[in-house]
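Here the complex is missing a single protein chain, while all its other protein chains stay put.
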Amino acid sequence: MLKLDIDPGLTTRARSAAARITQSFTWLFDDYSSLAIERTVLRLLGIDGALPDGKPLPNVIVDHLLSKKALAQGAAIPVANAMLARNLTAQGVADAVGKGELDLTAIPQAPSDQLFAVLDDLSSRMLTHILAQRETREAQFAKFGPRRQPAIYVIVATGNIHEDVVQAKAAASEGADIIAVIRSTAQSLLDYVPYGATTVGFGGTYATQENFRIMRAALDEISEVERRYISLTNYASGLCMPEIAAMGAIERLDLMLNDAMYGILFRDINPKRTLLDQYFSRMINAYAGIEIQTGEDNYLTTSDAVEKAYTVTASQLLNEQFALQSGVKPEKMGLGHAYEIDPGLPNSFAYELAHALLTKELFPDSPVKYMPPTKFASGNIFKTHLMDAMFNFIGQLTHQGVQLLGMMTEAIHTPHLADRSLAIENARYIFTAVQDLDASLCLAPDSFVNRRANQVLAEAVEFLERVAGEGLFQAMAQGEFAEIKRPENGGKGLDGVFRKDARYFNPFLDKLKQELGL
Amino acid sequence: MLKLDIDPGLTTRARSAAARITQSFTWLFDDYSSLAIERTVLRLLGIDGALPDGKPLPNVIVDHLLSKKALAQGAAIPVANAMLARNLTAQGVADAVGKGELDLTAIPQAPSDQLFAVLDDLSSRMLTHILAQRETREAQFAKFGPRRQPAIYVIVATGNIHEDVVQAKAAASEGADIIAVIRSTAQSLLDYVPYGATTVGFGGTYATQENFRIMRAALDEISEVERRYISLTNYASGLCMPEIAAMGAIERLDLMLNDAMYGILFRDINPKRTLLDQYFSRMINAYAGIEIQTGEDNYLTTSDAVEKAYTVTASQLLNEQFALQSGVKPEKMGLGHAYEIDPGLPNSFAYELAHALLTKELFPDSPVKYMPPTKFASGNIFKTHLMDAMFNFIGQLTHQGVQLLGMMTEAIHTPHLADRSLAIENARYIFTAVQDLDASLCLAPDSFVNRRANQVLAEAVEFLERVAGEGLFQAMAQGEFAEIKRPENGGKGLDGVFRKDARYFNPFLDKLKQELGL
Amino acid sequence: MTKHIIRPYGDTSGDGKMQISFSLPVSADAVGKEAAALLLKQIGFDDIEICSIRDLGEGFAHFIAYAVTSATVDTAKIKVKVVDTPVMDMEATDAYVRENLGRQITVVGACIESDAHTVGIDAIMNMKGYNHRYGLERYQCFNAINLGAQVPSEDLLQRARAENADVILVSQVVTQKNIHIKNLTRLIELAEAEHLRDKMLFICGGPRISHELAIELGYDAGFGTGTYSTDVASYIAITLAAKAQKP
Partner (left out) sequence: MTKHIIRPYGDTSGDGKMQISFSLPVSADAVGKEAAALLLKQIGFDDIEICSIRDLGEGFAHFIAYAVTSATVDTAKIKVKVVDTPVMDMEATDAYVRENLGRQITVVGACIESDAHTVGIDAIMNMKGYNHRYGLERYQCFNAINLGAQVPSEDLLQRARAENADVILVSQVVTQKNIHIKNLTRLIELAEAEHLRDKMLFICGGPRISHELAIELGYDAGFGTGTYSTDVASYIAITLAAKAQKP
């Protein structure tokens, strides 16, 4: 078996530096909330739908409270209060506010115990539903058997959810284990979640609850045919991180792109907003049994994969610590990395083997998410197909958790039906060919692979210790991450972060903490 | 480093059984000659050309002597005799016989010392030329540096030697080290070597001296441009094995397909004829410094590559022993094997790794010739391209000598210009990616790979010892090789084998034996 | 546009997307790229994207492109000739012949002329068979004679006559410059000249043979890639039995 000989001292130092960094945010997590978190609470209370102009009702209510300067207590209590006063469902309240018929701040406050009772009831019902979804998933896996490892993960990205369904089912019938419905370009930056089914999107469909529902239904159908539970994933990170997490929990998504820092670094979303939102969204993921996936591959699309390999390791360690704070178990942490080494580099395979083994050995219990070559994918589809084969080789050899298949047309267009099929054929051929190869091999003493892995880890330790010293916000402001400067008070969405007042109440935050033992 | 732990007892037994088999043919090698050998002598004496109907002059003379029952003394003496009597060059004699103006058996025999003097002079001149060609090759390698390992070997097969030249030069400029000009369909079965340049061939051009010359000149040109000596190869095996070997020596081919048993097994050529011809042809190769290549891949085009892996090993050992008998040095033995495992077989890569390591370790000094997937190549060019990548991976990982690149269109057509280019791109990418990977790896204790290699070797030993017991001809007659029965007196070309009489003289046989220390 | 009219599909119904690659005797630069685009345009493609240009040396360049075709196919109008006899396994075929023909069928097979690719015909005829289907030699109802590789057409016909064969099986694998067409045509012409054509079933096979092509060339049936002995045996048994019925 290929096994690195990693300096255990380095591992300990790495984890403790990461923990020091992430544990310095209790002030933020305890004392602040965000517009997205409040919208999430409303959704979890059962509010959905949108105005004729497309503005979703959760946004309408939160904006309404904000405009009345009544949000510091959270959105839950005003809605419960209106329910009691008007004998309405939560949705009924939302509809009324949407029509401009109801001013939530104009209703006298009911006694606390009554309010809490309403909210306790509603939140229990929702958590019961989410738990049922989790149990359905687990029952399916029990019935059909566990996911293969590495799981075959492919994207669909036609921009039309109905066309996506065709492509997803075809992929499942060819062997895909996980379908990712790619999100329409830069949804991260929308401070609302669009409503309804998408039929014309650029580079993907929106992450909407209806799209989730349509695709999950299709995959449930094909799972029965294939006698294999086909998982569904989408993207949470962005300005609506917790909302999308909640929608995923409700509609039984199985994995969710959810990176603690992606929004900050790659979408210029405000650091406080992002960290706060990820804290709550990951609790929802954890409770729903959804496997999170992180976006370390993004570092390597702009930086060199050899020179900056340590940034991947450092980010994985931070994502791990943040996830632990939200109650995510290691078995549900799909920490990311990517095969982005220049194919012209001599020994690119050995470098990649070192990096892949390092990730796998640092996080032995995690279904590590392995991303394919994209940066050096060119219009030469034959060459790209080979690079994807080398990627598949390493994925199987080092037992990665999730193999995000590369497409030979990566540099050209979002995948055609045939591209995806050939990608699956590629993976299945290579996976079978090197199935148990790992058992026949070991690393030579003082091998390049081992030295390289230790070097990357040492660089990550040095980096994390420096960040722990400076503080994460300071380090980001100075461009220590991904070579981009992100000041603490810059970026989008800072005005959506607010300090909770003493009356603040979020039934889900409290219950989830309790359920997750936090 | 990947290193098998092979039972040394097995290796010894294998080699000694193979030696016992091959050393039982002194009766054949000492007492017999063949039409092809005599034609070779004539060519080496300087006779070339053909009649207007295409019949080559060497055939004309040999047939003339045969019809006069005057061949038992060999073809050299009658020609020398005619040269003396008529004051002609060897070519002059041939032309005269060709025109029907000269009956070689009607000339009174000159004194032996005069005959030997003429033949000594002619043979020295030819051997000096061949030596000069060998020195030119060595000087080129000294000037430009040695061949890469594995060398990149590609075929050209347009059927038109001039079109072949374009393709060969293009290939060289993309990185090919060795160009093989594929022979027109089943030239093996022609009992003459066609004359002149080929412009319309099926599946290749004929192996003719003119074609050799045209291509060697083109490659010499491109070698200067590329600052790399580009080698040329063609096929000797068949009914004209020694003739083609001689032509290759004269025109500075650098490698030559020359298998001791291919003609018997895969072309139904008579066993005696084949063994006799290979004995002499390989001496010529040895003297010319030409690397021979054997055809073990052929076993696997009809038999299963896992089940019959041992036949490859057994054939390699026999080819080795036969080659040693002809004075070929291990450094010039391109023993063959092939990546023909069913790509659907779990762990096909590990099986192949075992087989490839076994070949390399049994013949550590030989530039082993490694053949690509062909049998399971399908019309799916994308899949075939991947299989070729796995083949290239093993080639570099186990340091094979010559990598005969697979083409993604293997199942469709002889290679187009672009197919070859993509194949070279494939090889160069993979070779670079796994360049020094071997140094980082070792085999796990009691690995599948090691067990498998020992198993194949043990099966080969068992097989060779059985053949040694029965005798090679007996074993072939019984279908022990390649599952085909080849009786000792069956097959094509037996009537071209004759017993030498006491006067027999072949100036080249004697001189080569002496030069090669046999 | 009715439901029968179809176009290639990339990721949107009927988008007409196709992948194309080819070489041209041009330089690997903007001029070469334009030549490639013009060629595709001239063929009739739209939305041409030349996504890769590779220098092949010697004045050639290789192009990889995606483009859109407006060509359509009406699936309602597709008529293919396929061998449509049901496929039985070995035991069933033997039983069928015993019942419906009551005698052994003599089959003579060969890979003709310069073609030496016997793996295909062996897969059909040899004892061992192919992919867990035994070959005709193992059938009780067949007397299977496999002449092997590079058999001149004349020899094949002579042997078939001598054996009083019911069926001739011909394999052709090499197709360069349409050599297979030439060889197969010549065999049929010889058979006609020798008045053998109507006395036997003539069946050909090989990776580029289809039933359609075989019929066109004057054969009774043709079998391509992926054929099993069972396909051929069933076809022979049923066809000969039917012939025997109506004399």
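First chain written, first letter: the chains are A, B and C, and each begins at residue 1.
The rule we apply is simple: a contact is a pair of C-beta atoms (placed from the backbone, for glycine too) under 8 Å apart; a residue touches a chain by one contact, two chains touch by 3 or more.
On a predicted model such as this, the values are computed, not experimentally measured, just so you know.
Q: Tell me which residue among C:V31, C:I215 or C:A244 touches the hidden chain in the full complex.
A: C:V31
Q: For a quick check of understanding: of A:V166, A:V306 or A:L516, which residue touches the chain that isn't displayed?
A: Reading the full complex, the residue touching the unseen chain is A:V166.
Q: So one chain is hidden, and I want to know which residue out of B:L104, B:V154, B:A323 or B:I412 touches that hidden chain in the complete assembly.
A: Missing-chain contact among the listed residues: B:I412.
Q: Which of B:A356, B:I381, B:A427 or B:L441 sits in contact with the chain that's absent?
A: Considering all chains, including the one not shown, the answer is B:I381.
Q: Name, in rising order, the residues on chain C that touch the hidden chain in the full complex.
A: Here the touching residues of chain C are 6-10, 17-26, 30-31, 33-35, 38-39, 42-44, 49, 60, 69, 71-73, 75, 78-80, 82, 208, 210-211.
Q: Tell me which stretches of chain B touch the chain missing from the display.
A: 157-158, 160, 163, 167, 378-382, 409, 411-418
Q: Residues of chain A in contact with the chain that isn't shown?
A: 159, 166, 169-174, 185-186, 189, 202-203, 267, 301-302, 379, 411, 413-414, 416-418, 421-422, 425
One rule holds in what follows: only the chains that are shown with their structure count from here on.
Q: How many angstrom lie between the centres of chain B and chain C, each centre taken as the mean Cα position?
A: 34
Q: I'd like to verify one number: the distance from the centre of chain A to the centre of chain B, where each centre is the average of its C-alpha atoms, in whole angstrom.
A: Roughly 60 Å, centre to centre.
Q: Two or more other chains in contact with one residue: find those residues in chain C.
A: 54
Q: Counting only residues that touch at least two other chains, what does the list for chain A look like?
A: Touching at least two other chains: 380, 382.
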